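What follows is a single structure, and I will ask about it in a moment.
Every protein chain but one is kept in place in this view of the complex.
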Amino acid sequence: MNAFFATVRRDLLLAMRRKSEVLTAVFFFVIVTSLFPLGIGPEPVLLKKIAPGILWVAALLATLLGLPRLFAADHVDGTLEQMALSPSPLGLLVAGKILAHWLLCGLPLVLLAPVLGLQFDLDASALGILTLALLLGTPLLSLIGAIGAALTLGVRGGGVLLALLVLPLYIPALIFGAGAVEAHIAGLDVGGHLSLLAAMLVLAAFFAPWATTAALRIALE
Amino acid sequence: MRQSLIQWFKFASPQSFYPLAGRMIPWFWAAAAVFGIAGLWISFFVAPTDAQQGEGYRIIFVHVPASWMSMFIYVVMAFWAGRGLALNTRVSAMMAQSLAPTGALMAALSLWTGALWGKPMWGAWWVWDARLTSELILFFLYLGFMALQAAIDDPRRADKAGAILALVGVVNIPIIYFSVKWWNTLHQGSTINLNKAPSMAQTMLWGMLLMALAFWMYSIAVALMRVRAIILERERHTEWVKHAVE
Partner (left out) sequence: MLNVSGLACSRGERRLFVDVGFSLAAGEWLHVQGDNGSGKTSMMRLLVGLSPADAGAIFWRGERAPSVEFRRDLIYLGHHAAVKEDLTPLENLRLAAALDGVALDERGALAALIRLGLRGREELPVRVLSAGQKRRVLLARLLTRPADLWVLDEAFNALDVAAVKLLGDLIAEHLAAGGMAILTSHQPLPVPGGKALVL
């Protein structure tokens, strides 16, 4: 487990030395969500109705923005090779990298979402559900995205390909995440949505690092 | 055990599979033609005109088999891909690669005929029905698989990466299907429910089954032809291919 935490610490330290890369994704999230009212019009009823979908789609795209970098830098400078040959299991190191990615690219979105939700006239309880849904959903996005990032590592046009591979797999997270907020606004129970989101998170936490590891070993051959 | 394993690997080598596939292809083409003619005859001349939908409903004789095939081919593709990954047999990976375009074609056909059917029935080319939406996502999954394989130069790496993607996809398809269905019921008011189709006449079912069989045979024949092309391309530097082509 020490190796796991060492990986998280290493990636956080590296991100701190290059803050701009992390901030880009966060600003992207803020700008995209702010564009919608400008494109659609300031009518509060309509904005409130589309808010969950917009915030979730923006979160999806913002996560996607950071994914190509997840393994690329380590691949180019050869540290990924050293990880694959390390006595520590590669799956553990990969899981650490995914957690670090979520802390850098997912958690800021969760924390910002309530503020951005205010732009869309969401009330306090809806903002709470939105934050909770994102808290469960964004790690899922990082986990699934890591598989795509590993598969497209070092491949021509990898960034666009990554979007093509990963976005269809993000659909369940989008449906249940945005659905939870919509259901809450409509006065329905959100327990079902959130527990399904949590179930998918558990499933992904179990399988995604394993699939990512297999894909990385193939990319290193 | 050891002996049978060696036997099995011999069968799985491209060199022995190539002529075998070549002998099988005409039979599958013939079967596809027979089933196709019978199926089309039933669907155009035997099946009665639908009371509510008129003649336009006859497109389901293409639409439904295409939808079935698109889903089934993905599972078969994932099976071959997984087998190729686990046992490191080259032909398995080639089978997976050769099935993908046919699967994508079936998904596209299903979407296209669905739109053609939808226009006269509901007055719209596209409705966000659960099944149509799932089919669209399945089409994206096929495109992703083919794009990934095409983007990787080394065929061995392309096979393995594609296999992982196919397996991830096959785990996700039920989850996606279920979530789209859930989403659809939540938004029931704004969409039309396809599940309340009128009960099917016996002859319609026969027509559909025959067409499904024709699609099966066609898919197998085309996949085998494609796998032969892939074998030739990948093994072009070996002696046996030089003899086989002459």
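Lettered A and B in written order, each chain numbered from 1.
Here is the rule we use: a contact is a pair of C-beta atoms (placed from the backbone, for glycine too) under 8 Å apart; a residue touches a chain by one contact, two chains touch by 3 or more.
In this text, all values refer to a predicted model and were calculated from it rather than measured experimentally.
Within the complete assembly, A:88 is the residue of A:24, A:88 or A:119 that touches the hidden chain.
One chain is missing from the display, and on chain A it is touched by residues 2-3, 6-7, 9-10, 13-14, 17-18, 77-79, 81-89, 93, 220-221.
We adopt the following convention: only the chains that are shown with their structure count from here on.
Residues of chain A touching chain B in their complex: 147, 151-152, 155-158, 161, 164-165, 167-169, 171-172, 175-176, 179, 182-183, 196, 200, 207, 211, 214-215, 218-219, 221.
Put simply, chain B touches chain A in their complex at residues 137, 140-141, 143-144, 147-148, 151-152, 154, 156-157, 160-161, 164-165, 167-169, 171-172, 175-176, 178-180, 182-183, 186.
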